[in-house]
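To keep things clear, I will list the structure first and then write my remarks on it.
Apart from one protein chain that is not included, each protein chain of the complex appears where it belongs.
Here is subunit A:
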Amino acid sequence: MSLRVNGLKVHYRTLRGDVQALDGVTFSLGDGEIMGLVGESGCGKSTLGKSLIRLDHRMHHIAGSIELNGRDVPIGDDAAMVPLRYHEISLIPQYAMSALNPTRRIGRMIDELLRSRGVRPADRADELRRRLELVGLGTDVLRRFPIELSGGMKQRVVMVVSTLLDPSLLIADEVTSALDVSTQRSVAESLVEFRDRGHVGSMVFVTHDVALVHQFADTIMVMYAGHVAEKGPAADVVSDPRHPYTQMLLSALPEAGEDTGERLRGIPGTPPGLLDPPTGCRFRDRCPMAFDKCAERPPLVETAPGHWSACWKTEGH
């Protein structure tokens, strides 16, 4: 197991109170595992991604632990996290399009970043060139300013920059969302290629696109309102979802190959606010199968090897 996250609670401190964006998240990743992380907007995907590498000043680590390759990741201690960042854990942010300093040539920015992390740019120069080629970019992008690149090119540059020090854990936050379908595919394929070549260890791939993640992720984790609903092998989660939320999420998608022209049904209702969330199962208000017991929070249990679900209706309870 390369990554273990145990009961992680992270809140946003706001003037109106704590937003409980992650409320007891538990999962683990094997070596080289690519985990697709899906869920509705606002369920805490980016928060989980950030919590694995750097909390911003509004985020507070309340409880829970993270372990990477057997070592503790002291997420609450900003200074102690510095050596791990980039070298061990890296992030392709959701805002990759604006992640590059607009007034620096890309090559120079990379050199300055590497040097500031104690790496000699010359030592990574060949690798940098090779990886740019791998994602379909020429080395001439290094002499350009970010504004001279298209959105997809910037996305790929950030991908190469983030993985340049071969991190054991990479969080890719919606790297495909702003791209057209064919670019999405090539970006996703490049990430798999990076994993296959050992440029990155395991990967958390955040997305809204279940179909895409089904094709190339090893496992899928579904989050709902700051909780983990379900995690399991990608094929199993899609073909045999255990959690009612996953079932509804999948049935809201158009079936592959089927073209009925019917509009997506969506899931009626909205997720609960996280400022003062209800106790018990957070899906209760929208769940057609809800019953009395759901006033209590269902634990995440393993219903089949590697397949976990948090619902009182899932067998195993």
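As a convention for this text, a contact is a pair of C-beta atoms (placed from the backbone, for glycine too) under 8 Å apart; a residue touches a chain by one contact, two chains touch by 3 or more; residues count from 1.
The working rule: contacts and distances are computed from a predicted model.
Hidden chain, UniProt protein name from the list "2-oxoisovalerate ferredoxin oxidoreductase alpha subunit", "Nitrate reductase", "ABC-type lipoprotein export system, ATPase component" or "ABC transporter permease": "ABC transporter permease". Among A:Ile62, A:Ala99 or A:Ala304, the one in contact with the hidden chain is A:Ala99.
The residue from A:Tyr86, A:Phe283 or A:Trp308 that touches the chain not shown here is A:Tyr86. Of the listed residues A:Ser162, A:Thr183, A:Thr207 or A:Thr314, the one in contact with the hidden chain in the full complex is A:Ser162.
Within the entire complex, the positions of subunit A that touch the omitted partner chain are 50, 53-54, 56, 81-87, 90-91, 93, 95, 98-105, 112-113, 116-117, 145, 147-148, 158, 161-162.
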